[in-house]
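With one protein chain held back, the other chains of the complex are shown just where they sit.
Which chain is which? They are A, B and C, in the order written, and residues in each are numbered from 1.
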Amino acid sequence: MTQAPLLLELYRRMATIRRAEERLSKLFADGEVPGFLHLSIGQEAVPVGVCAALERGDTVASTHRGHGHALAKGMALEGFFAEIMGRASGVCAGRGGSIHVADMSIGMLGANGIVGGGLPLATGSALAHQVKGRPNVAVAFFGDGAMAEGALHECLNLARLWQLPLVFVCENNGWGEFSPHERQFAAKLAALGAAFAIPYEEADGTDVEAVAAAARRRVEPARRGEGPQILECRTPRWRGHYEGDPQKYREPSNLDAARGQDALALAAARLAAQGVDAEALGAIERAITERIEAAVAAARAAAEPDFAAAVAGVYAEARAHA
Amino acid sequence: MTQAPLLLELYRRMATIRRAEERLSKLFADGEVPGFLHLSIGQEAVPVGVCAALERGDTVASTHRGHGHALAKGMALEGFFAEIMGRASGVCAGRGGSIHVADMSIGMLGANGIVGGGLPLATGSALAHQVKGRPNVAVAFFGDGAMAEGALHECLNLARLWQLPLVFVCENNGWGEFSPHERQFAAKLAALGAAFAIPYEEADGTDVEAVAAAARRRVEPARRGEGPQILECRTPRWRGHYEGDPQKYREPSNLDAARGQDALALAAARLAAQGVDAEALGAIERAITERIEAAVAAARAAAEPDFAAAVAGVYAEARAHA
Amino acid sequence: MPETRYSAAINRALADAMAADESVVLFGEDVAAPGGPFAVTRGLLAKFGPLRVRDTPISEAAIAGAAAGAALSGLRPVVEIMFMDFMTFTMDALVNQAAKAHFMFGGQCSVPMVVRAPHGGGLNAGPQHSQCLEAWFAHVPGLKVVVPGNPADAYGLLRAAIDDPNPVVFVEHKGLYGSKGELPESPAPVAIGAARIARAGRDATVVTYGAAVAWSLRAADALAREGIETEVVDLRSVQPWDEATVLESVGRTRRLAIAHEAVSAFGVGAEIAACVSAKAFGRLAAPVARVGAAFMPVPFARSLERACLPGETEIAAAVRRLMAPA
Partner (left out) sequence: MPETRYSAAINRALADAMAADESVVLFGEDVAAPGGPFAVTRGLLAKFGPLRVRDTPISEAAIAGAAAGAALSGLRPVVEIMFMDFMTFTMDALVNQAAKAHFMFGGQCSVPMVVRAPHGGGLNAGPQHSQCLEAWFAHVPGLKVVVPGNPADAYGLLRAAIDDPNPVVFVEHKGLYGSKGELPESPAPVAIGAARIARAGRDATVVTYGAAVAWSLRAADALAREGIETEVVDLRSVQPWDEATVLESVGRTRRLAIAHEAVSAFGVGAEIAACVSAKAFGRLAAPVARVGAAFMPVPFARSLERACLPGETEIAAAVRRLMAPA
């Protein structure tokens, strides 16, 4: 069993994601977040568990539902909120928004508006680790809906042929937008992995300790040069596909079942059993809330992005040539 | 054991393909065939065996190595040679050439310059059979090199989800252009089929009777509405990737092994054992040669394609609207 | 002439086409049971059943490719690609297969398929959910590209697109779905390739399409208050585009601005400007002006997106410059 300090830290990270997204939901409702907003509330154990197995130099390619990946990999709340609120101080200077939060300094290669879009990016990132001889792995997060994209097939194959240090992490929340997974994909990821001879493991995506342990078991062989690995986490989708989605296509029982799986509550119960009292958790929550409110306030106070800078920012500057 | 008359007919079809392609090879060397020429010499048992299980209304999407599929499905030699020689009387009016021979009247949806390009076309054709309630199947021929394209994954999935009357036929000749299959694809097609719960069968692609029997076993369930099927045929690549390819990348032993597998010789030996003598086969061969020479002569005599007709042929004519 | 939403007009065109021809089928991501991501296909599953109206997995390449194969085998598929940005995955099926089959098979077959794809920004949906990529398709012989700007055209052009024996990219605008306009009780198809004079004027011509038609009309209103009478030509389709109508209008006004939401550089407006500049050479009173998005990915933040995308103000300014003495 994990020691309380580690679990407590995992709890803190999960709670940060949960509270940050709850705050975003409110900001969205109030018109302070433009565009589409896809929340990962309920799924926090996956990014937090997986990123607990990663090092700073490891890289992560994410999805449209990428807030958890960004924060779990270490993105600062200030740049995060400012970006999603469209400010100049955003981590992407307000040009990307929720679907594109990225922080190269911590190996977070970006949330991605293209379903399956992160798969080839992570494949290439793993190639870079391999060529450069770095002791790092790349992680490709993808949803169950992304399994149907040809990119999965091509990347499983390429990663296996080249024995890349790449961990495929599927966040299987049972839904691709408004359609249940069963109606979208006819294969099991385990069987696909077996077909490519890629080690596969499933973890309970509500149990952050289980995810962290499984992630370590997948990351370490990849890091040692034993080739790609697959981790599939079943995880609940608590919210609509995006904020504002009335979820008419969803049975109330399905929603109830999802809400019954609560990674935070599970971790809190374990912590309680280990003697971490409500008081301690409350203090953590208060600290999180303070940091979030500070980030929101800073974002509100931040400047609008500068259009001239954006115009000048389409191309990276080339070295001068004759 | 198949009765001689059927095997004799299969022999005749295989010999037609072999002699036609040998003739093309000569015409190409003589400068009478423009462009690229991919020959399927040595692989004749696959198209002939598979098409023996098909009916006229069944549809076939082919590959860049599509002469065998075209002739086995019933394309007339005249239009075939004229097309590959670039004449107005070609089955595609000289606009497509070898890589695009097609004959919609017999359900031959075209050879295809795009590796894997036939897979979605056949998927759609199978959908049409299903929607229209036709008792037909579609066949997607593809090479082992095409397995790496995402299209395979997407189409396996779609065909299985919709239980389409679609037979995936892989012609595994061990090579994708200049690279051996093992270095291009890390999975076995059988395992991929299993992952999607699509029935899979392998057949010896040198044995036309074995291919025909296996094809019947795959086509009939698809026709009955039991969903997609996979047939993989190992088959030898006798020639270079295209005519003119010096095959420097290939071990002489690999080439010798391929040339040792001869679908025509195997069928001839069986026919001999069944009492069909060399005389009878000789007569068949002579008839084939005559038809081929007539087709070549006709193509040579045929007009150049008309450019104005081509310009006018970019769009199909729409009905008039207000 | 009841008022109808653009999305409802599309829905009705689909329903009417499906009722008229059993070969018309519909598939795409979330178009059946959920009724479409923008609710455009709502009710069609119930009306026409699961054989003809299908949800697909997230497999854009297979969606487009299967549509081409189905069209070769007797269906008239209408498929939806949820955002035009994802047409990137359909390029092979559309360009190498669908666009070329009629030609390269010597006229043996046609490929009657429609790909519906909403383009455009204005929703702060960011760089990967806002693009206008119609110029790519207009450059491909064998494809048609239709861009309706109002509900009546959405209906009529979609009926024509479905009837058309060629592959048609049917470009909708996300920002127009909620807009209203008149739709006759028994609406008729609208011929692809025929522009519409959306507003007559004698001083300058604005050639435009899609959502930019409304911006142009508003610009024309503003200009009229300054005494500038602007003719607004709604192309309705960009491949083919109605050169005759455009040249006729420019022949009268001698001044042309082209307005679209796509990036100007190498956009649809370039072809029109090149063509008109050549064919009306010596008869223009001012250089042809182009109004389009700034040359950048469509940015997320509200102020950035507003500054990036063109609108009424930019169009009016362009026309004013046309009118300025040289």
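Basically, contacts are C-beta pairs under 8 Å (C-beta built on N, C-alpha and C of every residue); 3 or more make two chains touch, one makes a residue touch a chain.
Note that the structure is a prediction, hence the values are computed from the model and not measured.
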(message) Out of A:43, A:123 or A:229, which residue would touch the omitted chain in the full complex?
(response) A:123
(request) Decide which residue listed in A:6, A:104, A:257 or A:294 touches the omitted chain of the complex. (result) A:104
(request) With the full complex in mind, choose from C:112, C:126 or C:175 the residue touching the hidden chain. (result) C:126
(request) For the chain that's not shown, point to the residue among A:14, A:72 or A:93 touching it. (result) A:93
(request) Provide the residue numbers of subunit A that touch the chain removed from this figure. (result) 59, 61, 90-96, 100, 102-105, 109-110, 112-114, 117, 119-132, 138, 150-151, 154-155, 157-158, 161-162, 310, 313-322
(request) Kindly note down the residues of subunit C that lie in touch with the hidden chain. (result) 85-86, 88-89, 91-92, 95-96, 99-100, 103-104, 126-128, 133, 135-136, 138-139, 141-142, 239, 262-263, 265-271, 273-275, 277-279, 281-282, 284, 286-290, 295-297, 299-300, 326
(request) List the residues of subunit B that touch the chain left out of this view. (result) 34-36, 86-87, 90, 92, 94-97, 99-100, 112-117, 145-146, 148-150, 176-179, 183-185, 249, 304-305, 307, 310-311, 313-314
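FYI, only the chains that are shown with their structure count from here on.
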(request) List every chain that touches both subunit A and subunit C. (result) B
(message) With centres defined as the mean C-alpha position, give me the subunit A-subunit C separation in Å.
(response) 36
(message) Averaging over Cα atoms per chain, report the distance between subunit A and subunit B in Å.
(response) 46
(request) Round to the nearest whole Å and give the separation of the Cα centres of subunit B and subunit C. (result) 39
(request) Would you mind listing the residues of subunit A that make contact with two or more other chains? (result) 148-150, 183-185
(request) Name the residues of subunit C that each touch 2 or more other chains. (result) 57, 59, 61-62
